[in-house]
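Single-structure report; data block below.
Every protein chain but one is kept in place in this view of the complex.
Order of writing sets the chain letters: A, B and C. Residues in each chain are counted from 1.
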Amino acid sequence: MSQTSDSLPPGELLTAKELEIRRLGPCSVPSPFLGLDKGFVEDADRILAYSDISTVEQLTATGSPLPSFAIAGPRTQIYFRPEETTCALVTCGGLCPGLNDVIRSIVLTLNHGYGVRRILGFRYGYAGLSPHGFSEPMLLDPASVEHIHMHGGTLLGSSRGPQDVGEMVDTLLNWRVRILFAIGGDGTLRGASALVEEITRRNLKIAVIGIPKTIDNDLAWIERSFGFSTAVGEARGAIAAAHAEARAAWNGIGLVKLMGRHSGFITAYATLASGDANFCLIPEVSFSLEGGFLDILHERLNARHHAVIVVAEGAGQELIEAETDGEQERDASGNLQLKEIGFFLRERIETYLKGRGMPMSIKYIDPSYMIRSLPANSMDSGFCLILGQHAVHAGMAGCTDMLIGYWNDRFTLVPMNLATGQRKQIDPQGEIWQRVLGTTGQPVRMRSAT
Amino acid sequence: MSQTSDSLPPGELLTAKELEIRRLGPCSVPSPFLGLDKGFVEDADRILAYSDISTVEQLTATGSPLPSFAIAGPRTQIYFRPEETTCALVTCGGLCPGLNDVIRSIVLTLNHGYGVRRILGFRYGYAGLSPHGFSEPMLLDPASVEHIHMHGGTLLGSSRGPQDVGEMVDTLLNWRVRILFAIGGDGTLRGASALVEEITRRNLKIAVIGIPKTIDNDLAWIERSFGFSTAVGEARGAIAAAHAEARAAWNGIGLVKLMGRHSGFITAYATLASGDANFCLIPEVSFSLEGGFLDILHERLNARHHAVIVVAEGAGQELIEAETDGEQERDASGNLQLKEIGFFLRERIETYLKGRGMPMSIKYIDPSYMIRSLPANSMDSGFCLILGQHAVHAGMAGCTDMLIGYWNDRFTLVPMNLATGQRKQIDPQGEIWQRVLGTTGQPVRMRSAT
Amino acid sequence: MSQTSDSLPPGELLTAKELEIRRLGPCSVPSPFLGLDKGFVEDADRILAYSDISTVEQLTATGSPLPSFAIAGPRTQIYFRPEETTCALVTCGGLCPGLNDVIRSIVLTLNHGYGVRRILGFRYGYAGLSPHGFSEPMLLDPASVEHIHMHGGTLLGSSRGPQDVGEMVDTLLNWRVRILFAIGGDGTLRGASALVEEITRRNLKIAVIGIPKTIDNDLAWIERSFGFSTAVGEARGAIAAAHAEARAAWNGIGLVKLMGRHSGFITAYATLASGDANFCLIPEVSFSLEGGFLDILHERLNARHHAVIVVAEGAGQELIEAETDGEQERDASGNLQLKEIGFFLRERIETYLKGRGMPMSIKYIDPSYMIRSLPANSMDSGFCLILGQHAVHAGMAGCTDMLIGYWNDRFTLVPMNLATGQRKQIDPQGEIWQRVLGTTGQPVRMRSAT
Partner (left out) sequence: MSQTSDSLPPGELLTAKELEIRRLGPCSVPSPFLGLDKGFVEDADRILAYSDISTVEQLTATGSPLPSFAIAGPRTQIYFRPEETTCALVTCGGLCPGLNDVIRSIVLTLNHGYGVRRILGFRYGYAGLSPHGFSEPMLLDPASVEHIHMHGGTLLGSSRGPQDVGEMVDTLLNWRVRILFAIGGDGTLRGASALVEEITRRNLKIAVIGIPKTIDNDLAWIERSFGFSTAVGEARGAIAAAHAEARAAWNGIGLVKLMGRHSGFITAYATLASGDANFCLIPEVSFSLEGGFLDILHERLNARHHAVIVVAEGAGQELIEAETDGEQERDASGNLQLKEIGFFLRERIETYLKGRGMPMSIKYIDPSYMIRSLPANSMDSGFCLILGQHAVHAGMAGCTDMLIGYWNDRFTLVPMNLATGQRKQIDPQGEIWQRVLGTTGQPVRMRSAT
């Protein structure tokens, strides 16, 4: 296929083996939904991992079984007895619209759906699972989560960084937790995998279910992650602001930095949604300054007298590092803002254009904190609600080391290591980037010959 | 598979044959994108129509080729010489967020991308293709569409209903139109198919490309249609209003009618997004009044003293018809509002509850016109932009009788009759409806025994 | 003055006497704010009721004292001992953005500011003060109101209509209420005045403070009422929807009904804010149909082929009554919708235009419930917060039979009967209406000669 999908990570094809459901053991408890819900799912209900015809034909030709994901959903038989099961939740990493929706959905489904009576919320990320954590877990019930989806942030608090795995398992044991729902990104899910390993090593029957959180939408084998739609929606507003500022000045420049450490999905989709951006800079497509981007910007200003630039936070990192000889990491006073691509670009643009005698005005907008702290929009809210329900179904059915994915319009069960082992990125030859180029009118290549 | 996908229409499996691309003839004109865009697509690039493992294995077992959709995208060789080609657009049917985005994207891609110089916009739907139409087509260029995506509605105007096919083809010939982009729903696409038939009969080389518009998201083999996300987003606000009204009164009832003549997708997704609805009524799930819904509503009010009901416009039609003996259709004075489920339900609820001596207050909210006339939200805007680009790529490559679809995260080329021949509906045993039941707490069955 | 202010009711000039503060008795309790707040106010701090120079000179010439309103604010000495005082709140009438903000501000100021320990919320309006009421009052404290301002509606519930005054005073006595805060409109404040009368008759020391609620902004001597800004903000969206619908059809008509039973302030301000309306119809300016409005609409459609009409619910009532011979009031089956100006106009427009052979399409939008149930916007939120604080200051200082007003950029204490005795309306010769005429382009006169 000459055009690749942006959702598929590069590399070896998956094998059917590595997509199997991981379970604590056989399920022998009848689901409380029996007789009520008709939407039960069996393990054999699966959806293809690859659906482009050439890959499927290639696999079929070799006689390999077609790799597929298990469909998420309630099982007729479950593993845990709800009324005896203590469940716990933890949210980690940066804020993302929808965190509270996921928390709320898990709590409501555990309580109303399965009749679980004891639900704990560990506070401030994995730190809350450490004996050195700031505070005890909070008890969660339907009343405590009734309205939280109307607020951004996370009821439980969050933090970054791992904790001692042994201590964390001890904490789970102390609180008699049988299912832990870990809501977080790449690092969080790696932490959850480490927990599973330690739990397995100790031969415990504790399930760990991940709910992938990445506002950047950059997890492999996850077509769509919650909060992304809300983020793109709000990002458009920041670009509109940059556009108004740019047009109001002679050679006005509006510069917007958006989220995206390694993948430019928010930046690219916001560019498509806006129609006002003239340059879209993402981590996946490198560019140079003199002899590249700055020259082209200069030309555009000469022709049109304003320009709007949207840049992902992870774009152009190699340019900053080149200039600073990697010295920055060693700066003890913590002056990290120099690695910030927004400030860096602003300064380089000013220097370059002033050096060419061009009167100009640049306005820099960084809406990141205002975006990630929003309540979820409707599409994300509904999506989070379903994610939370499926997480509970998976946990009660004794699944572990799995996360709730979304693939080909279905919710799936994905082995945790699959999503963290590789990253989803924008393919410079793929659909999205070609649409971005068509929209901004920027050249395919903004690099100097070197 | 015990749980079915809501995107798959029931009935016979598709065959590979019926999914082939339809073309006016071979492509021998080099694309103006050659050397610029690297995202070219070949006819062999296809995506499976079915991706659940059981269907795939069943087909493989019988040795049938796996049915698949062609991927949309630019071709290296095209059919029409852009500078000699007159293109035209028409929008039909009810308003939908994103219409102007699609118009804008088509015009910009034709003009900037392919260098097409003459673009016509027929006014007020197919009526604009009739010699009896209200006004001449308008000339479209980048300036005339620059800001239109910031407004709801459609720059071209719209209308409902078919026109004489022969006259419409005459009009296309008179204006020397070689590619017609028809943006509309079920009826519009059937009209476009009729045009293709007449064009073929006359042995003309005019391409007709459809861009499916259905705010209800009910077209078969189209996973997602533009405007739907915007509609769900706004519908949540109407439910919040109904909730505030319901809670403010003793036995307060908030009743919201949403769009959805035959499919309850907006109603169901808005219910999931909101979390405030206690009853969700859709066309796919029948209910009775006395001995059913009204009794359950009565119970809820006795227990909680407020209730929020969300109803799709097409729900309960058989109840209204039963009461009116089908006489209404013959009512010449046009008093169609009695078939309106909102007014009907309001009256029946009032009569029922007052008959039982229950003081109550009901507030009825119909936000339909306020929703469908909105500008597109960010996700829809980006989606429309891509739809428009693909429509142009398809048309310039001489495709005809095809529409631009979306399937398994890819944009596809779908034979027109496929999407209009059957309808996508919510499966009462499927994922979405089960989540709705879990959210509202309403019983699975609200019908009397009869 | 040839141009009158729309805020001044017509009629006799106020006298200084009738603007005096009414109090339960002298204040001898030191305010808990002493030493903290420097913003104390004295009774002598007053603001002129009239500030146009001609009225002031006329009064000065006659030697009359200039009528003025007392400034609202904390007093150094108060009447009640906070820790022994039970306070109560009640909300009455239709929903209005900001109700929850006012409730929250009163509760927080009573509790945090004055140290009042017992605060009751009567449920569902004055019905909650009746022994036949639906439920007991709820206890209010800072926790119970923490987030309520983020939701529309009213935490306490509401209802319309008066209750037996004697029974209501009995209820106040039973619950030992010393200050009642009544939040509501014209009828509510008249009810509050009746309460004051009965309290005075029984020689009780119970204070009643009104917080005027009128989304229509139609209370006399109140320059601005809470919720109005939010309402106008949202109404613009409904007009934009009507505009999109109107432009999308040949001779398309968008018809929006807005709130305003006796005064057209929302309709007029939304017309000014929108710029899309071609006709603005309000109760203060009568019009006729044939030989008036319908003829002019017909002309406009002939010339421009679309029209947007914004009508206040109270406009044109005399037209409906004329057609129905006043029979409607006697219709036992409750078919009140015929008195609804929106449906009435829609039908009359259709009949008229179809009678003249004009193809047309009319879309009717009634956003009222969606508007009045909104949470307050920022300006209204801040305004409500201050209103609530001043209501508490007034009540603790033993004021009674007073409401919190706003005049000449200051918060004031207004005798209750003043605001209910007459109504504020748009002056057809005044500022606002002239701006509306200039914006819509509609003729000054839309009446037939008769």
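Definition applied: contacts are C-beta pairs under 8 Å (C-beta built on N, C-alpha and C of every residue); 3 or more make two chains touch, one makes a residue touch a chain.
Because the structure is predicted, anything quoted here is derived from the model rather than measured.
Set against the missing chain, the residues C:79, C:122, C:226 or C:269 yield one that touches it, C:269.
Touching the missing chain, out of C:141, C:170 or C:431, is residue C:431. Considering the whole complex, the residue from A:232, A:374 or A:432 that touches the absent chain is A:374. Within the entire complex, the positions of chain C that touch the omitted partner chain are 1-3, 5, 7, 36-42, 44-48, 51-54, 56, 60, 66, 68, 71, 73-74, 104, 109, 112-113, 149, 223, 229, 232-236, 269-270, 272-275, 377-379, 381-382, 385-386, 389, 408-411, 428-431, 433-435, 437-439, 441, 444. Touch with the hidden chain on the side of chain A covers residues 95, 124, 127, 134-135, 151-154, 157-159, 237-238, 240-245, 247-250, 252, 305, 363-367, 369-370, 373-374.
As a convention for this text, only the chains that are shown with their structure count from here on.
Among the chains in view, B has its Cα centre nearest the centre of the complete protein Cα set.
Of all chains, the one whose CA centroid is most distant from that of chain B is C. For this pair, chain B with chain C, the centres built from the Cα atoms lie 42 Å apart. For the pair chain A and chain C, the distance between mean C-alpha positions equals 47 Å. Those residues of chain B in touch with two or more other chains do not exist in this structure.
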